[in-house]
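For this depiction, one protein chain was excluded, whereas all remaining protein chains were kept in their positions.
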Amino acid sequence: MPKRIGIEVSLAVADAVKMAKADVISAYPITPQTHIVEELSTYVANGELDAEFVPVESEHSAMSAAVGASAAGARVYTATSAQGLALMHEILFIASAMRLPIVMTVANRSLSGPISIWNDHSDIMTERDINWIQLFVEDGQESLELTLAAFKIAEDKRVLLPTCVNMDGFMLTHMIEPIVFPDQAVVDKFLPTYKPLLTLDPKKPATLGPVGVPEVYLEAKKQCEQALLDSLDVVKEVLAEVNKTFGRKYDLVETNGRKKAETLFVTMGSLGETCWSAVDNLIAQGQDVGQARIRLWRPFPVKEFIKACKGAERLIVIDRAISPGSVCGPVAQEIKSVFYGLKDAPEIVNIIAGIGGRDVPVADFEEMYRLAKKRKLAKTYTLWGLNSNA
Amino acid sequence: MLRDIDLSGFEKITAKDLPTECMVSSGHRACQGCGEVLAMGMVTKAAGPNTIVANATGCMEIISSPFPETAWKIPWIHVAFENAAAVASGVEAAVKALMRRGALKDRPHIIAFGGDGSTADIGFGALSGAFERGHKFLYVCLDNEAYMNTGIQRSSSTPYGASTTTSPAGKKSIGQHTQKKNLPLIAAAHGIPYVATASPAFYLDLMNKVRKALSVDGPSYIHIYAPCPTGWGMPGSKSIEIAKLAVQTNVFPLYEVVGGRFALTKKVAKPQPVTDYLKAQRRFRHLSDKEAAFIQQTVDGNLDYLQRLVAATNPEPAKAKKPKAKAAPAKKAAKKK
Partner (left out) sequence: MTKNSICAWQDLALGAAILEPGNAANLKTGAWRTLIPVLDEDKCIKCGLCAVYCPEFCITERKDGFFRPDFDYCKGCGICANECPKKAIAMVMEDK
């Protein structure tokens, strides 16, 4: 029988990895990812999880060991955040180029400097082009279920790509929520043992990671990107199976608020829940407003997103990262290019909010809505909450 | 700490039963007379086919794997420059986990290869981490004493006085003005079961060190002298000659550290002057007699230090050696039956 427990979300993620029966976990501690890996190492120490926990000396080595272990045929998990993700940067591209289905939780945190342990999306937005599947979760139940789903997506023969599950540091990782735990037998059926296609096998020696001469580099890149593009349908399939197995329904882009609303908020991650409350308040005040929440960031679900925005005249896109020197934040950039050249494209305003852990309460979203409606927001983007003398 | 290391799995190679199957095929693209690929080939001969290799970026990676051709006859993975030890850690962890759940039967040897740049410089942290964690794998540093793949730039393993493209000799410089980082001693300081230096000129010694390294339970490190005709400025035909000279002059002493006990594996009765070594290579040609004398002094001092380590870690050399010599052949004979 599924059990409902009040638990810190990080611990639920660790439980998901335990239920996924990861063979190898290589990780380096960084706030706010620590509770996940502490819990996993405890499971290994207690014999509750029969895995190798490799307590590496850096995140660079965490990802490198993950690559080695995955190439050797193991189911591999790691978790990191901010500076740690940045230190992994070089190897992230290689993990996907080698088609290794590593699963990683990113406890999203602001990148230094100045050093900040608090939450925004600047860490993952720097890694948009690593050719990984990138999911964003909003709550505890989703964190658990999509961590399990991430293994299934990553290991699908049509995909074989690393997958990261983004969850907001502290704002989600450290929340205590009621979470329903599935039975191990149900998980085992949902996620069978990983059977790799190609490994470091002395009986079938292969050369992994050869020199990509100019006559092959482009084709190697194309193979890798096509797998990412093809993964979109697999993500849909797996989310449907999650629905069937665990009961909750997940879409690539979720909507709430009024159908075909004039104004839509666009959010990604846990700020979506705060925004949702504001949307409900605004609707109660008679406003024609709704919300689109992006769950799959890479590959970007273009069709699903356009469908979710059908009828909207205005999008208020909330970014959690600055893209310095560009025209707007990274999510708004994406959405502007999605709509470029389309008939009836909505007006797109961009608010960069919640940077470096800056609080964005419900009332702020209501304020954003009023300013957007009166066209009082900058055409480029607005740094929400900025204290300025100007 | 001194401790006894179980070497019962060590299968000694003799001149008569020299393994000849090289896991690196002909058709690789190393320079003529490359001592590095030769040494790497010797390592793979000693290790045999049940081996997985993690290779750092560098000459050996480039010359063995330009798509669509590979010189590797055993499973091989290249990820990046600074992480061969970390990749090998992951492979080792996977091997353990897969064996436990019955997905893997024969435990393969795991060997990481890196040049001096990837070992002493950029991959130093990853190497130290892997040693400290105790993974059962062999790390082989193929030391050609500079970044040869990128065009002979200095590394922290470049010897004092060598002219490289980023430590060039000039009016105000003798070339490399720092002393070579002592990687084998640093490896030994981790307390890992087995550390050795080796040279392709002394192939039996090299291959037996590989066999020993692979037999211990835990990390092992072999630092191999890898002559580079291109980078050192000498004919390709002289690679082995210079490797012998490096040992004969005590520039590169051959030793091993087993459970913290140091032992010279090749004692040089009458060392040749270091000038014989320096004069044979263009990288040292600019050095004056005074500088050569200083290098001689350093070489003598380093050997003295090593001998002191041997003495300090072997209080009873005669007693400790005798039973070992008797036990080894008996065990081998038993295995053959």
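The letters A and B name the chains in turn, as written, and every chain counts its residues from 1.
Definition applied: a residue touches a chain if its C-beta (ideal position, glycine included) is under 8 Å from a C-beta of that chain, and two chains touch if they have at least 3 such contacts.
What you see is a predicted model; the values in this text were computed from it and never measured.
*Asks:* Of the residues B:28, B:96 or B:283, which one touches the chain left out of the display?
*Replies:* Answering carefully, the residue with contact to the hidden chain is B:28.
*Asks:* For a quick check of understanding: of B:90, B:108, B:161 or B:200, which residue touches the chain that isn't displayed?
*Replies:* B:200
*Asks:* Of B:64, B:89, B:149 or B:281, which one is in contact with the hidden chain?
*Replies:* B:64
*Asks:* Among A:97, A:282, A:331 or A:368, which residue is in contact with the omitted chain in the full complex?
*Replies:* A:97
*Asks:* Considering the whole complex, not just the chains shown, which residues of subunit B touch the missing one?
*Replies:* 18, 20, 22, 24-30, 32-35, 37-38, 41, 64-65, 67-74, 200, 203, 229, 235-241
*Asks:* So which bits of subunit A touch the chain we can't see?
*Replies:* Residues touching the hidden chain, for subunit A, are 97-100, 160, 197-198, 204-210, 212-216, 218-220, 222-224, 226.
Just so we're on the same page, only the chains that are shown with their structure count from here on.
*Asks:* Could you state the distance in Å from the CA-based centre of subunit A to that of subunit B?
*Replies:* Whole-Å distance between the two chain centres: 43.
*Asks:* Could you please specify the touching residues of subunit B with respect to subunit A in the complex?
*Replies:* 49-52, 54, 61-62, 65-68, 70, 72-80, 82-83, 85-98, 100-101, 103-104, 106, 108, 125-126, 128-130, 132-133
*Asks:* Within the complex, which stretch of subunit A touches subunit B?
*Replies:* For subunit A paired with subunit B, touching residues are 23-24, 26, 50-52, 54-58, 60-61, 64-74, 76, 90-91, 94, 98, 199-202, 204-213, 215-216.
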